[in-house]
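Complex shown without one protein chain; remaining protein chains in place.
The block that comes next holds subunit A.
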Amino acid sequence: MNFREFKKCAASGLENARRTLSILTGRDVTINSQSMGFVELGDIPALSGSPEDVVLASYVTFDGDARGQLMILFKPDSAEKLVSVLSPHLTSHVDPKDMSRLLDSTVSEVANIVGSSVLNAIADGAGMTLKPSPPILIREMSGAILESVVATCSRGADRVYVVDIKFSAGEGKALFEIVFLPDICTNSSGFLGYGSVAWTNG
């Protein structure tokens, strides 16, 4: 699979996810911005805005014919907004002390839908099998999450390949964000044109 094919599969997965979320929320969920390409290490912690901003993140790894990591990041106010859209009756009745649990479970569910759409489209498009891990939910500074993830997969490279997509639901403000890190140094001989990628080592 080369970069062009990968981008096509990823775009198809994102469109599936966008359509599903639009149906689920009854709103026009749109893709605000998207970028796919190599990012310098120093720019990674600020990928999702200020590195000190707290996010609620769902983190999944996948292996099989290719390896990589997928994160879906929500700002806390976006997560609350999402819950109020998806479960308007619940939020008006829920005890405030149970709100955090409700946020976590809604975010996990949405992350699951979005993550599966993207991974399935890439797997189908490339004729590969991708096996995702159970998602892990984290509430932490976005920079700390991103740098920790990149530290495990960069293998000393000065740049890593990142797919970064921001979704919104009407008002223009990002509702959530996907950060996808396909591991191009994977054992899969075909994934992302292994062998033909200019991978800079430090």
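Here is the rule we use: a residue touches a chain if its C-beta (ideal position, glycine included) is under 8 Å from a C-beta of that chain, and two chains touch if they have at least 3 such contacts; residues count from 1.
Basically, contacts and distances are computed from a predicted model.
J.: Looking only at the UniProt record of the hidden chain, which name from "Probable chemoreceptor glutamine deamidase CheD", "Anti-sigma factor antagonist", "Aldehyde dehydrogenase (Acceptor)" or "histidine kinase" is the right one?
T.: Missing chain, UniProt protein name: "Probable chemoreceptor glutamine deamidase CheD".
J.: Looking beyond the chains shown, say which of A:Ser117, A:Ser142 or A:Ser168 touches the absent one.
T.: Final answer for the missing-chain contact: A:Ser142.
J.: Going by the touch rule given at the top, which residues of subunit A touch the chain that is not shown?
T.: Given the touch definition above, subunit A has residues 41-42, 44-45, 50-52, 54, 59, 133, 136, 138-149, 151-156, 158, 202 touching the missing chain.
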